[in-house]
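Handing you a structure now.
Showing chain A:
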Amino acid sequence: MVAAYKALFNLVVAFFLVLSLEGIGRKITARIQRRIGPPWYQNFIDLFKALSKHPFSNGWIFDFGVLMALGGTMATAMVIPMGSAFWTPFPNSDNFFVIMYLFAVGALGMAMGMVGSGNPWSSIGVSRALTQMLGYELPYLIVISSTIFHYKTASIHKLIEMQRGGWNLLVMPLGGIIAFVSLMGMLGKKPFDIATAPAEIASGPMTELSGKYMGLLHIMHVFAIFVEISLFVDIFLGGGNFGWYLVKFIVVWVLAVMISSVLPRFRIEQMIKFYWGVPLGLAFLNALFVLLGWTL
Partner candidate 1 sequence: MALSTLLISLLVTSVVIYFISKVSWRAGAILNFLIGVFLISYVFALHIGVTSNLGTLFGQKLQLTWTHASYYFSAVSLLVIVSVMLFAIKWLDSQKYPAAFNMFILMMTAGSLGVFMAADLITLYIFWEIAVLSSMLIVPMGKKESRKAAVIYAVMSASGTYMYLYGAFLAFQRYGTLNISEIARHMVSDPSTGIKAAIFLLLASAGIAKSGIFPLHTWLRIAHGNAPDAFSAVLSGQLVKLGSYVLMITVAAIPSLRVFGNIPFYSGIPATNYFLIALGATSIIIGTLMAIKQDDMKMLIAFSSVANGGYILIGIGTMDPMGFEGGVLHVFNHAIAAAVIFMAFASVVYRTHTKKISELGGLIHKMPITFLAYLFAIISLAGIPPMSGFISKWMIYQALVRKGMFITAFIAFFGSIGSFLYVFRPLAGVFLGQLPKKYKDVKEVPPVMWIPMMTLVVISLVIGIWPFPVLQPIEGMRMDYGIAPTMRIADSSHWLIKGFSGSWNPVLVFNLFIIGFVIAYILYTMFPRPKKVDLLAPHKEEGAPINIYTGGEYIYTPELYHYNTKFYAGFERMYEKHPSWEKVLEMLAKFFHDLGEWVHGWFFRPSPSAYTFWVSLTILIVFWVRW
Partner candidate 2 sequence: MISLLIAIPLLLAFVSVMWKRLAKPLFFLAAVTNMTVLLASWFPNSVEIHVMGSWKPPFGINLVFDNASFYAALVVNFFFFLVSLMPNLVESYGVSLMLLMAAANGFVLTGDLFNSFVFMEIMTITAVTVASRRENFYNAFKYLILGGIAGSIYLLATIFAYTATGSLNMAHVSMATISASSLVAITTLYAIGLGVEAKLFPLNGWVSGVYGGNDLAPVILGTSVSFAALYMVGRLFGTVFHGSGAGVLYTLALITIIIGEVAALRQQNLLKAFAYSSVAQAGVVVAMISKGTSRAMGLAYFHLTNDAVAKFVIFLVAGFLVYNYKNLNGVFKKHKVLGASFSMATFSLVGFPLFAGFQSKLRIIMELFSMKDYLFPAVMLLATLIEVGYVVRWNVKLWFEEETDEKADNPIVAGTLALILSLLLVAVFIKPEIFLGGAMKMGNALADTKDYIHGVLSVVKGGM
Partner candidate 3 sequence: MVYIISIILVGIGVYGLMTQKNLFKHLISLSIIDTAVNIFIVATGYVNGGKAPIYTKNFPSFAIGRFVDPLPQALVLTAIVIGVGTLAVGASLLVRVKEKHSSIDVENMKGVGE
Partner candidate 4 sequence: MRRFYAILVAAGLVYMLFMFLGTIVPYGKADVADRVSAHFLAKDVNSISPTKWVEGDKQVPHSERVYGRKGFEDGSANVVTSIVVNYRSFDTLGEVTVLFASAVGVGLILGGTRRMKYGRKPNFILRVSTGILLPLIILFGIYIFVHGHLTPGGGFPGGTIIAAAVLLLYLSNEEFSLNMIVSKSLEGSMGSLYVIFGLIGLAAGGAFLFNFLPNGVVGSLFSAGVVPLVYMTIGLKVGSELSGVVAEIHEEREG
């Protein structure tokens, strides 16, 4: 029962934390681009507005897809440890691969629902999003695999405990950097936002979304960001108690936002080529170091 409360707490934290951070992110981007930008709570307002409007639905698969996306992502968010073994809702099931694949349910649901809308922009967006996944996931998984190989565990909370001696980022700095680059792709931040590319394909998958569908998907997006950054913080930055965890979370987010706000956008195959070039090579190099025991 305690686990259930912790899981729900996860969701609550994720919701408020990420939604506010998104607002802050918009503000930071605006400042970098010499604009004033919206207030930090702007996204709460947007979300509420979207949810309260009368939407259009494109058939049951459209609804089902959105539910599956949100449900799957929430399920993932519930498993994520927040920085320490204590804030781990399900210590027996916080296996990295389980999280990664559970996370894919949401992606699949979203893709399905959006293509179900019958809009070609959505389809193109989904196709790009899936292709993009092929790009960023691979270096990321290699880095995480070498981490797991190094610490002999894939359980996130155990990984956190293992990093008592020092952050994993410091143990394998190469891996940490690659993972962060991949994280940028996961977050869909520039330069890796070709999938949504608002100017060209009308936000891609989201083209047909209206009203509460937009809102629900926004919530899903919030949880997705939570999962992605939390994983990075847990695996590379050593977690820490709840406070430290939040700080690290925010730092990673701000860094990502700052980087993304100064960069243009990759074309889809450029993006794949980018990820399969230097990051993948370095990921393998990192793996080699780990195999040879050359860790710091």
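Going forward, a contact is a pair of C-beta atoms (placed from the backbone, for glycine too) under 8 Å apart; a residue touches a chain by one contact, two chains touch by 3 or more; residues count from 1.
Per the selection procedure, all candidates are chains of the complex that A comes from, given by their letters.
Small disclaimer: the values here were computed from a predicted structure and weren't measured.
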In this complex, the candidate that touches chain A among 1, 2, 3 or 4 is number 1
Which residues of chain A touch candidate 1 in their complex? 7, 11, 51-59, 61, 63, 66-68, 70-76, 78-79, 90, 92-95, 97-98, 101-102, 104-105, 107-108, 111-112, 115-121, 123-124, 126-128, 130-131, 133-134, 137-138, 141-142, 145-146, 148-149, 152-155, 158, 202, 207-208, 210-213, 215-216, 219, 267-269, 272-273, 280, 284, 287, 290-291
